[in-house]
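Structure first, commentary second.
One protein chain omitted, others in place.
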Amino acid sequence: MDLSEINPVLLVASLMVAATPLLLAAIGELVVEKAGVLNLGVEGMMIVGAISGFAISVETGSPWLGFIAAAIGGAVLSLLFVLLTQVALANQVASGLALTLFGLGFSALLGQGYVGVKPPSMGEIHIPVISDIPVIGPILFQHDPILYLGIALTAAVWATLKYTRVGLILRAVGENHDAAHALGYKVIKIRILAILFGGACAGLGGAYISLIRVPQWTEGMTAGVGWIALALVVFASWKPWRALLGAYLFGGITVLQLNLQAAGVAIPVEYLAMSPYIITILVLVILSADKSSAPASLGRIFHASH
Amino acid sequence: MKFTSLLTSAAMALGLATTAMAEDKTKVGFVYVGPVGDGGWTYEHNKGRLAVEEEFGDKVETVFVESVPEGPDAERVMTQMALEGADLIFTTSFGYMDPTINVAKKFPNVKFEHATGYKTADNVSVYSARFYEGRAVQGHIAGKMTKSNTIGYIGSYPIPEVIRGINSAYVHAKKVNPDVEFKIIWAYTWFDPAKEADAASVLIEQGADVILQHTDSTAPQAAAQEAGNVITFGQASDMSEYAPFPRVSSIIDDWAPYYIARTQAVMDGTWESANTWDGIREGMVAIGEISDAVPADVKEEALALKAAMAAGEYHPFTGPLKKQDGSDWLGEGETADDGTLAGMNFYVEGLEGEIPQ
């Protein structure tokens, strides 16, 4: 056992990578939930994004087009959720689960020709001088562009929710859809846009796994990240920066656990693998004192004739 | 009622078709634990199935069901295949062991072949591959090529199959490089490419410049490629898309010769229950092309090692070997018996850390 072999700088840098798919999906879902909609289909949208992005970037040779396709793919799948919950007024929990089931199968069908194919590489942004600063350089300035996009999205969502009229309307719809409707806001339309945004973000997160983090295509490769993203939103009590923190914490525990193993520390792996979930529960308990955070209309069906 | 009658006639046509086919064709069923698109374990078994189809053409009909959970679902799928006239059924995951035995009892005339298990019956054979022979070759190349003397190993779960591979790789790396050290990470998953990628980067960050993996995705290959100066080996399939570097060689599961031989045996009426554990010699374990990134002399030694195992002259676990706790395991010149290997639950001397329990 030799803890000195764990390089904290590299640990932080790699946990940022591990956290990015989670963060992207969670930020999208956060907006959806802020609008008062609970979409449990994150895993399904992620995996569809993963294959759409993979297929398009292999076909075109451009990872950028791949990521755009992933966002579109995720959004198109979320359109099904829109049809079910916003048009047909079906139950959101069941619709989300059905969406995941459908997405897993659909992505596998789409991906049949892409097993064992290597996607084009996106490369890292390497800015001379600042990328080479010790410690800060590897942590902050030696990553792929999508990782920065994740952080930028977090900032944008935070600013939009907090300072803009759009954010205000979105929150109003999520807090009390009847009141928002009475004020003349188009509840359904706003929710549809939020769901589409969530789908696009989940798609990006999925493509981050299939194009950057792994990069390959195999069926079911998101392996449950979508579910953790759902937990993360609540963990973050619907606050974007806390989602970022939470994503790093989740990613960090996994990376740290692997680091400890590699350093030869005899840890009970299965108990450490449980720890992110147990910590989430503990944080939930602590945060539950703060009742103001959950959107009041979360998961409730809205119909104008009420 | 028209629609129903349509269905009936379709079903009847189907029923007739299958019965007719059963008469002159040998029907072979495959039960897979993962999707055929997993790029690893199931993918290779399915390649074996396709090889059977190619070999026998019209004389054979193959069927398969993928992503079958272990347990009652597997039992149902096997029963269904047997009912529909399968003559031979390959069940390709350890967890199918008891279901295979159960179904085999009900269909004494159908032959069953269970991969990686240990329970046999009159109509149930077991078969597995001596992957540890391939690990020996990997260990040799790894020991020779590591500059940091640190080799990273990604294991799935701590089960005999994986432990055997670690031991074999370690023994052979140590033989050519006494300073070598293994860092082992247990991923506790069969399949999670993202986690495998993380595990590989962690090992690389901690100084490993060779990564061995007992998980099926190419994620570690990509992580090694990004790091630049790390070598890897393909697992289960060739992973040649990462050749010549970082992937310098691979262990390939080649089930085709076995599947063809067993199908032939059923056709000839010579099928008998057997316990097969084949390796490099029989071609069930293949070593993927050793790329030019490996120095010529190392490549030659590795091929010689492979040839010695193929000729049956060399056993990867040949004494003197001690267990991790220092107790004697194999005396000078003694080779490990299959029983011990099958249930291997200890590290050999020199490996650090404990096997998680």
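The letters A and B name the chains in turn, as written, and every chain counts its residues from 1.
Definition applied: a contact is a pair of C-beta atoms (placed from the backbone, for glycine too) under 8 Å apart; a residue touches a chain by one contact, two chains touch by 3 or more.
Here, contacts and distances are computed from a predicted model.
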Look at the options "Circadian clock protein KaiB", "Spore coat protein CotJA", "Holin-like protein" or "Beta-methylgalactoside transporter inner membrane component" and return the one that UniProt uses as the protein name of the missing chain.
"Beta-methylgalactoside transporter inner membrane component"
Contacting the left-out chain in the complete assembly, out of B:D98, B:E241 or B:E352:
B:D98
Using the touch definition from the top, which of B:G48, B:G139 or B:P158 touches the missing chain?
B:P158
Where the complex has a chain not shown, which of A:S95, A:T154, A:S210 or A:S297 is the residue touching it?
A:S95
List the chain A residues touching the unshown chain?
40, 80, 83-84, 88-91, 93-95, 97-99, 101-109, 112, 219, 224, 227, 230-231, 234-235, 268, 270-271, 273-274, 277-278, 280-281, 284-285, 288-289, 291, 294, 303, 305-306
Missing-chain contacts mapped onto chain B
6-8, 10-11, 13-15, 18, 29, 35-36, 63-73, 75-77, 79-81, 83-84, 94-95, 98, 102, 118, 157-160, 188, 190, 342-345, 356-357
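To be clear about the criterion, only the chains that are shown with their structure count from here on.
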Can you compute the centre-to-centre distance for chain A and chain B, using the mean CA position of each chain? Integer Å is fine.
34
Which bits of chain B are touching chain A when the two form their complex?
34-35, 37-40, 43, 152, 183-186, 188-189, 191-199, 201-203, 205-208, 217-219, 222, 237, 241-242, 352-354, 356
Residues of chain A touching chain B in the complex
5-7, 10-11, 14, 17-18, 21, 108, 111-112, 115-118, 209, 213-216, 218-225, 254-255, 258-259, 261-264, 266, 268-270, 273
